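Only one protein chain is missing; all other protein chains are in place.
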Amino acid sequence: MGPGLAEISNSDVGGAAVDATIVAAPPRRIPVAGLLRTAAVVLFVVATWHQSPDFVSVLGLSAIWAIAAVGLGLVLGSAGQIVLCQASLVLVGAYMYGAIALTWSGPTVVGLLASALAGGAAALVISPVLRARGYYLAIATMAVSLLTDQVITTGGWIPGGNAGLIGVPTLKVFGYRFNGANPYLYLALALLVLSIAVLHLRYGRGHMRRAIQALHHDEDLLAGYGGHASRLKREVFVVGGLLAGLAGGLYAGDFGYVSDNGFGLVESFALALAVFIGGSSRLVGAAFGALVYQASFTVLGNRLVDYRFVLLGGIVAATVRFFPRGLMPSLSDFEGWVPEVNVRRRPAPVAAPMKAEKVEPLEMSVEAVSKSYGALTAVDHVTLEVRPGSLTALIGPNGAGKTTLLDLVAGDQNVSGGRILLGGNDVTLRGRASRARLGLARTYQRIRLVPSLTVVDNVLIGVDQAARGTRVSDLERRSRAEAALAEVGLAGRADAPVGSLTFGQRRLVEMARAISSHPRLVLLDEPSSGLNDAEIGGFADVIRRLHATGCTVLLVEHNLPFVRALAEDVVALDRGKLLAHGDTEHVFALPEFQRSYIGAVAE
Amino acid sequence: MNGLQVEGLVAGYGDLTVLRGVSFTAGRGELLVLAGPNGAGKTTLLSTVIGRLTPSAGSILLDGQELVGLPIHRRTRLGVGLVPEGRGLFPGLTVWENLRVAARAARLSRSEARAGIERAVNAFPVVGERLKQKVRTLSGGEQQMVAIGRALLTDPGVLLLDEPSMGLAPIVWSRVLETCRRLADEGRVVVVVEQRVLEALETADRCAVLQQGRVVRDVAAEQGAIAIPELAGTYFSGEAAS
Partner (left out) sequence: MTDFFQTTEAIVTAASIYLLVGLGWNLVYNTCGYLNIAIGEFYILGAVISWKLEQSTSITSPALLCLLVCLAVGILGFLAERVLLRPLKGNALNALIMTIGIALMLLQLAKALSPATVIRPNLFVFGTVRPGGVFIEYQELIVWGTAFIVTVGLFSFFSFTDLGRTMRASTDNRPAAEMLGIRVPALATMAFTASAILAALAAFVVAPTEGLAYNSGDLIAIKAFIAVSIVGLGRNGGAVFGAFIVAGTEGYVARYWSPDISEIVVLVGFLGVLYVYAVRVSGGRLVPSWARLRRRVAEGVS
């Protein structure tokens, strides 16, 4: 969820990884989890069928709510935005359909279309709330849900007023009237399948999928690679709203009655839980969760129907605790028992050696830049110009302000004073994404890889940045990513989950990602930290090759021998101030520099 | 043997091994400087000694008693005091509250806690003057005194200081070093982990150099002072000083 959790090998929600298509079958362990899940599912479905007086009706209702759930699945499950007002958007759609169908004599299909659009429009209106993150977003959407309730209860201008709309006519297409449960079931199912397909085509693959996963796990990383997080959030939220509206329109036609009962905060909660029960990484899972939600109304039988939320809550608790990937079984549960599913249908491309794509180096300079946190001054009026195309190291003892300075240049922190110029432009007020689009790439002290994506997908995030605005096929992007991986020596690990790599290898993946974005200025934050002697040499080579493409490289480092071997120029900081800037050997020999490190002059 | 004895310590975080077999000893009354560049494992070492981190191999003996396996508060009671990097104080709490919370965390009784706080105040009069002030309003040097005072609450036999010079003006740093000397002379083991070694060497008894997770050099302080060019070399060229 947040960057701090990115490193933990994930069994948390949303952590499904694509399995490597290995030829040799792994030893067959009994798939306990998979069997349990399947058993749970089967049991649940059978119980529902047994207990429901009208199974078809339950299915129909499930299918309708599933459409809304799938929309929420995109927003909450895939993109990780905690939205708790989806039921309100469904209600908006229901009212729209009802109002149109009751007052207009034209085709009701238009009403259905309008209901979807109404849901999307309502989402668009609410979308500024997405600027809030995490818990504030959750509370804000709860407020929206309650607000909708309040407005409907008091607003006389809502069609139907307090009592709601009654007698809403069912859908009629080309003279065929959708009467009864069965036609609506088929219609809802058809639309559900269509929705899932469309969502998958657009958001389930390619660069959109990667962007959404990055948005979910590490929003700032997405910005660091040029993605506009806010635009993406708005887009998925509106799409979720469109689907919610559609579900509302179907509901209104099916039941003929619309009121705010049954579309309140509790239902929004239930939808969110449904997404999680199904497994938030898969849209189909959300549909399944909706079935569980609807079925909970009947599965306990008539006497206990009042305890359906206890059941739902209990299922959720068990799911979060024991089946973080969701209750719906997946093929990966049964690896070794089913024939290997070749997930990628592409022929293995021959990774072309990375053509040394020459780039124009970006000029970088800072003028009297400062950063203070209250009384503590981390960077103190530093003025510095980095020679374009140089390999410069930023060094200094602990607390000198090196990483802070890097943060200021990259846009990860705002300056307290001074200016940052990239390529001659004043970028002081510009955000990360905008600086990234100028050709800036950066790595961090801790590893920032998206855990739900494979190695190559993580690298592709860099490729996507370089390919932004151009039409480059997925195949071509993939081959570029693989070339970058080969460049850093990880050719065979493209489809592995990042959790399976060692620390040093993950650092290399980050380098491959940075390389793929064809940066003109690269900022590396302690790239050698955590690497052992064997790995450091290879890493230095990678940095040199990157530098050979012509970009400017600025790296913060503690490992001075590493710096000595690698850097042409060195910038030394001490206590936030610039101490020296020049040729590596020259600076190293300076008494003040040595004193800053070890306290007194070397004889 | 009296004092601190670390043998073959191996520790890390997840699949990242930081300490690859650290061994050194420091007797009572000794001020040991543990030098080394960043990434060498200095903080990891101290975390392991205090008990925050569990080593996968090796032993830590305090006056012959094995510390590995004991929880933090037991080690504190047995006499290990840590002054963490960045001081590890609670900025929104007053000086007195900081001391009090630490005392209770170490499961000191009321009278022990009171005695401990008195000890801290006696060691650093400035702490006594600032008892009612919030820690975040104190200067770096004053905060350092509070942090060391806090470590003294349990009358520790071993005092560990992690980069105490950070953020301190040189003159304050020398005063901290004098205090460390005094504490060592009282019969404690004082281990100072530092990058800025040279001033420390003037008051220290011995110097050990940590590099890439191992102690590569362990000499008497005067010898350390003589070996400065080599020491600098360790930093700047990475060759293990022979």
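Lettered A and B in written order, each chain numbered from 1.
Everything that follows uses one rule, which is that contacts are C-beta pairs under 8 Å (C-beta built on N, C-alpha and C of every residue); 3 or more make two chains touch, one makes a residue touch a chain.
Worth saying up front: this structure is predicted, and the values here are computed from it rather than measured.
S.K.: Quick one: say which of A:G167, A:G314 or A:G492 touches the chain that got left out.
M.R.: With A:G167, A:G314 or A:G492 as choices, the missing chain is touched by A:G314.
S.K.: Tell me which of B:L9, B:V22, B:A40 or B:L89 is the one touching the absent chain.
M.R.: That would be B:L89, which touches the missing chain.
S.K.: Of the residues B:T48, B:T76, B:T179 or B:Q195, I need the one that contacts the missing chain.
M.R.: B:T76
S.K.: Please identify which residue in A:Q150, A:N182, A:T383 or A:S473 touches the non-displayed chain.
M.R.: A:Q150
S.K.: Please identify, in ascending order, the residues of chain B that touch the omitted chain?
M.R.: Its contact residues with the unshown chain are 13, 50-52, 71-73, 76, 82, 84, 88-93, 97-98, 100-102, 104-106.
S.K.: List the residues of chain A that touch the chain left out of this view.
M.R.: 1-5, 8, 12-13, 80, 82, 84, 128-129, 131-136, 138-140, 142-144, 146-147, 150-151, 154, 265-266, 269-270, 272-273, 276, 306-310, 312-314, 316-317, 320-321, 324, 414, 429, 431
Everything below uses one rule, namely that only the chains that are shown with their structure count from here on.
S.K.: Quick check: in the complex, which residue numbers of chain B touch chain A?
M.R.: Going through chain B, the ones touching chain A are 14-16, 35, 37-39, 163, 166-167, 195-200, 212, 228-229, 231-232, 235-239.
S.K.: What part of chain A is in contact with chain B in the complex they form?
M.R.: My answer: residues 7, 397-399, 502-503, 528-530, 532-533, 558-562, 564, 588, 594, 597-600, 602-603.
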